[in-house]
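Complex shown without one protein chain; remaining protein chains in place.
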Amino acid sequence: MKYKTIIGLETHVELATESKMFCGCSGNYFGQSPNSQVCPVCLGLPGALPVPNEQAIKWTVLIGLALNCQINLSSYFERKHYFYPDLPKGYQISQYAKPLCQNGYLMVNNRKIRINRVHLEEDTGKLLHGQQFNDKGSYIDFNRSGVPLVEIVTEPDVESAPQAAKYLKQLQLIIQYLNVSDCDMEKGSMRCEPNISVVNYNSWQKNQQLPDYKVEVKNINSFRFVQQAIAFEEERQALLLDKNQQPKQETRRYLESKRQTEAMRSKEFAQDYRYFPEPDIPPLELNPTLIQKLNKQLQTIDLPTQRLEKLMKDYGLSSETALVLTENKKLGDNYLRLVKNSQDLDKTKLANLLINKKIAADLNPDDFFTQAKHLLSKKNIDQATFDQTIEKVIIDNPKAVADYRQGKQTALQFLLGQCLRTLGRQIEVEQLKHLLVEKLALKK
Amino acid sequence: MTTINRLRQSYRTKKRHPAELISGLFKQIKKLNPQLNAYLTLNEELALKQANELKNFDLPLAGIPIAIKDNFCTKDLRTTASAKLLDDFVPPYDATVIKKLKDNGAIIIGKTNMDAWAHGSSTETSDYGPTTNPYDLNRLPGGSSGGSAAAVASGLPPFALGSETAGSIRQPAAWCGVVGLKPTYGRVSRYGLIAMGSSLDCPGPLTRHVEDAALLLGLLAGYDKYDATSTKEPVDNYLKALKAKRKFTLGISDDYFEGVDSKIINEFMKAKRILEKLGHNFKKIKLINPKYSISLYTILQRAEVSSNLCRYDGVRFGKPRSSFSQQAKRRMMLGAFTLSVGYYDAYYLKAQKIRTLIINNFKEAFKQVDLIVAPTTPVTALKLGESETNPMFGEVMDQLIEASSIAGLPGINLPIGLQQGLPVGLQIFGPHLSETEIIDLAKQYEDETAFYQIKPSDFYEI
């Protein structure tokens, strides 16, 4: 192996608190009409002042505890200054010298990924470029401005793209299981920026010294793209090192269409955030009893590892099935809710019904069991019987067929009902419907 | 002797009606403002409407006219902080103190001139021209609440709201010969006050009588859920304090007479004798030399200013950043420097450590004395143009006030006489939340001297 990859991951998670981080505006901005959830504070109007969200602070500590961090009982917010149109005050209220949580870790495939810090800050507004309005302007929506954001930074302990994805998946699940965020990269409630340095393997083996360059990659919105971005950077930096050139310390943008990273317009100056303690917000002095309480709360929450165990031990599911249900929290939640009194039905078969989407997951238990019973005790009907029944129903009901051809979906339901009359209700309706539609198409 | 309570009494007994009073006031303001330039925006139409429609005369400020310094956000009424950048800014919300004034029935007359962004002690750095001193129109009123001080000095009206970061209420009050009260930091909500020095800014009243300042403070003070730095300590009974007539031990520090004009010292000594006659005794205390406060305040204030002016990017409100005046740019540049990597420790952090020294110094002093008295300013009102000579003009003018402001302490200016026709001020300041003691002492001095009888020649009796 010629080169070693050194990766640090910076993740931002939006907390699903009721109100924003520093004002009472609703924090639930997704899908709302633009600039409909703002007040003088999150709009950065002259004279407005920030007042911290207690729930956000508690949830940040909870995340820190779940990541084995030390909690700083004395903590405070700081101003981080930079100019950008989506940052209304010209500074972001964040944390710097005294973050809420420090020095934690997450085990990923038996490797300890150390967590440098977990801190709390506010999100910016959203800057949109004018494609949707067919022009070159830029547009800003401040609904997201001020939403609480937790920043989780690892030490440069991650070694590969798959390991990065695994870390992120694990982190995502933990946070989802804590019920503090839906932590969804597509919705933007989870964002990741990897920092990648490729170094000579032999020199790394010798002295483990970090190089003086790291490349930060922005604009990534899925785990798959994280891996692709890392893979591209590994190649790009290796090529430079091959030529005895040192990669430049820079920030690059990931382009999903090209599966590449590209250099961002170089800054004309060295960024200096000019951090200083936020004078508008008194410091936090967390009570040790609060930490004890949160730790106790943590014990009562099933984190992913506990759910996996429960599904395998108490429900007898295989590790594969259990993993699927664990990695999709909503599905797992519904499974546990529904299968509490599974009566005599096979727990694994019920799991598969949900996993394969044969039954909707959001049903109430009664409806769920009704459908499950049907599906699980279905008669074994051969293809020929299906074909025969369908053909006969089509011949016997020309009007309905004509209606269906004209687009009337009710006609399809009618034809389906006619088939079921013959075949009995204990069959897989979806399969039948699929065959019926196919046959109707053929006969056109 | 026109006080808030006497005015209310005249309304209740129907001897006067607010509509007539307020329309007379506007007439006089429009006559004098061209030479005074105390007002940037007048609220005439709405004020007259409110005065005409007033029904509830029981509210504590029912029908009472008040001038508002232009750095308080007033809903639907232009607010500029005397900066061209905010020339057309109309806030969509009221500052908490404004809401309290309105809820108590006060009638806002207009927005008064100030140093742009409150960066100064002269009102000469206003982007709209200086306000002139009612005692001498060739002189400055002080700042940054110069417009409010000049209005009160002229009786146009005799009640105003100002703000102080380090001297901006007390210094113009001294130069214009009026009462200026700066509360303990956190006593009055800053929500809606255009921020200058976030850890220093305090809204406070300017009036002709101590009882009016006490009454206004009582209505403005109190915990505000919109301001995380507003104290939850219960509001004292300031009106009761007016009658307490306690005897105090008053501290006096030699350092606070260094560089002070001898004529001001003379007036101060006269006032000292009056206070002794009233039964208060004086004790010498050692305070940290004010020259350090100048440096310390320069750093703290510029650092916080450089940060607080970052939100003015011309996108959601205001003009572009190119509209900032030289003075504002100057302060932002120095402020950014003191916060920048490599210099933060030597400047900003060092300043905050010295702040601790000053706070501890005062704590020690207040173990020996109840309150501290000193001249408010080193000189009387300077001439127009004189403020532009020194980039640190403001800090030098405020040197006797900066330390107490840096420590967040409350203080008051009392007009104690004229020197060559110009007002001289005495300041009383005390420990954290000692407004009742300050008001008590101030009222005793006022009753003894009737200083409100000193008026400029164009004084208007409303």
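To keep things simple, chains are lettered A and B as they appear, and every chain counts its residues starting from 1.
Here, a residue touches a chain if its C-beta (ideal position, glycine included) is under 8 Å from a C-beta of that chain, and two chains touch if they have at least 3 such contacts.
Convention: contacts and distances are computed from a predicted model.
Participant: Looking at UniProt, which of "Cell shape-determining protein MreC", "NADH-quinone oxidoreductase subunit L", "Aspartyl/glutamyl-tRNA(Asn/Gln) amidotransferase subunit C" or "Phosphate transport system permease protein" names the chain that isn't shown?
Facilitator: Hidden chain, UniProt protein name: "Aspartyl/glutamyl-tRNA(Asn/Gln) amidotransferase subunit C".
Participant: Which of these, B:324, B:366 or B:429, touches the one chain of the complex that we don't see?
Facilitator: If we include the chain that is not displayed, B:324 is the one touching it.
Participant: Which residue, B:89, B:117, B:159 or B:256, contacts the hidden chain when the whole complex is considered?
Facilitator: Touching the chain that is not displayed is residue B:89.
Participant: Can you say which of B:6, B:27, B:49 or B:225 touches the chain missing from this structure?
Facilitator: B:225
Participant: For a quick check of understanding: of B:332, B:365, B:428 or B:442, which residue touches the chain that isn't displayed?
Facilitator: B:332
Participant: Thinking of the whole complex, not just what is shown, which of A:31, A:137 or A:288 touches the missing chain?
Facilitator: A:137
Participant: When the complex is taken as a whole, what residues of subunit A touch the one chain not shown?
Facilitator: Interface residues of subunit A facing the absent chain: 18-19, 22-26, 33-41, 43, 51-54, 57, 76, 81-85, 90, 127-128, 133, 136-142, 264-265, 267-270, 272, 274, 277, 279, 281-285.
Participant: Over the whole complex, note the residues of subunit B touching the chain we left out.
Facilitator: Considering the whole complex, subunit B reaches the absent chain at 88-90, 92-93, 185-186, 199, 225-226, 228-229, 231-232, 288, 291-292, 294-296, 298-299, 306, 310, 313-318, 321-322, 324, 326, 329-330, 332-334, 336-337, 340, 349-357, 359, 391-392, 407-408, 432.
In this text, only the chains that are shown with their structure count from here on.
Participant: Quick check: how many Å separate the C-alpha centres of subunit A and subunit B?
Facilitator: Spacing between the chain centres: roughly 52 Å.
Participant: Any idea which subunit B residues touch subunit A in the complex?
Facilitator: 72-73, 79, 81, 86, 89, 91-93, 95, 190-195, 198-199, 225-229, 303-304, 306-307, 309-313, 315-317, 336, 339-341, 344, 348
Participant: Report the residues of subunit A in contact with subunit B in the complex, numbered from low to high.
Facilitator: Residues 40, 43-52, 79, 81, 83, 85, 88-91, 140, 272, 274-276, 279-282 of subunit A touch subunit B in their complex.
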